[in-house]
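Data first, discussion second: the structure below is written as C-alpha cells.
Of the protein chains in this complex, one is absent; all others appear in place.
Moving on to chain A:
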C-alpha cells in the first residue's frame, strides 16, 4: 500500500523536526551577578539591547552606549532599534523560544507585569542593576514590581498634562489655564467666541480618557477586590464629560484612525488651543508653526473632575533583563549605567524625557520650563493597575471609547459592554461591579 510508505516517511520527518526543535539549550550563564557586584571591570562579553526609543532619540542613546563601553572596555553592547509598536510581541516570541531574545530590553511600564508573569524577566532585587533604590520616584518604581519582586529599573517616566497655546489664551483674554473640566469647557467656548480658534481635539484612545475617570474618582479596575469598576456611575459620569466636549462645538470631531497624530497636528498647527498630551510631545510641538516661539507653549496640570481631584496616569519605560540571558553580569552593569542619575540627566536635557530619579532633577534639567511643568504634573499622577496584560485592556477600551465618543452607544451601555468584554476575555476571575 503506497499510502503506508508516505505515512511512515512523514512520521520519520516529524520525529526529526520534533527533536530538532526540542534541543533547547538554556544558556547557563552565571545568574548571581556576583562578578558584576564584586569586580565589575572583569566582566566581559557582548550583550544585545532592544531599544524602543524613536529615531530622534537614537543618537542620544548611542552616545550613552559609547560612554558605557568606554567605562567597561571588555563589554560590547549591540543597540538594536526595535519599533515600539512591535517590541512587545517580538519579545514574547523570542523570549518563549529562547532564540534571539535580547539580554536587556526597554519595556513600556504596562508590559512589565505581563512579561514577569510569564517568567521572562529576571528579578533584579539585590543585583547591581538596581542601584540606590531609594532615589527612585515611588510611582515609576511601583510599575516595575511584580509579585513582590522588582523586574525592571525605571528609566523614564511621563504623565499627561494640559498643553495650551498662550497666544490664543491672551487674545481671548484668559489669564490662566482651566483647573477643572467644567472650566475647560467654559474656556474653550470663550476662545471659540473671541478668536474663532477651536478649543480642543480629543484623542479617542482609552489611555487618554483616564484623566476623566480619575477626576470622578473612578478607575478601570479594583485589583485588590478583583472587580471591574469602569462601568460604575462615576465612570459613566466621566464618559459623559468627555462626550460633552466632543458634542459641543468647541472640540473638533475626534479622528478614529490615527487619532493621536490628528490631535497633535491640529494643536501644533494652531488649529486648536488646548490638548491633553505627555512630555514626549513637547519637542514635536516646538516643530509646529504655532510654537516656533517656544515660550508660546503653556503646560499645566491635568484638569480636575467634579470631585475636585485631578489625576493622570503614569507612563514611561523600564529596563529589564531577560531571564535567559547568557551574560547577566554585563546586563546588570549596563542597566545600572543606563538608569543612573547621570544618564537620566543627559537624556532629559537632550530629548525631553522625565527622569525617574529624584537626584536627576538637577537645576540644569528643571531650568527648562516644560520639564519643570511636567515634574509638577507628576505630583497629580497615579499608576495604572499593575496586572499582566494591562496593555490588552486598552485594545478593547480603545474600541468602546471610540464608539462612545462617536455617539454610537451611550456612555453607560458602552462601558457595560467594555466591562463585559474584559470579564469574558481577559479578567475571567473578576466580578463586574
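Note that in this section contacts are C-beta pairs under 8 Å (C-beta built on N, C-alpha and C of every residue); 3 or more make two chains touch, one makes a residue touch a chain; residues count from 1.
By our rule, contacts and distances are computed from a predicted model.
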Task: Identity of the absent chain, which is to be given by its UniProt protein name, from "Metalloregulator ArsR/SmtB family transcription factor", "MinD superfamily P-loop ATPase", "Pyruvate synthase subunit PorD" or "Transport systems inner membrane protein" - done: "Transport systems inner membrane protein"
Task: Selected residue (touches chain absent from view) among A:135, A:205 or A:222 - done: A:205
Task: Given A:323, A:357, A:384 or A:416, the one touching the chain that is not displayed - done: A:323
Open item on the list: For the chain not shown, which residue from A:161, A:177 or A:259 touches it across the whole complex?
Closed with: A:259
Task: Residue of A:95, A:124, A:273 or A:330 touching the missing chain in the full complex - done: A:95
- [ ] Just the residue numbers, please: which parts of chain A touch the chain that's not shown?
- [x] 1-2, 4-6, 9-10, 13-14, 17, 24, 26-29, 31, 89, 92, 95-96, 98, 114, 117-120, 122, 204-205, 253, 255-259, 262, 265-266, 322-325, 388-389, 392, 395, 398-399, 402-403, 406, 424-426
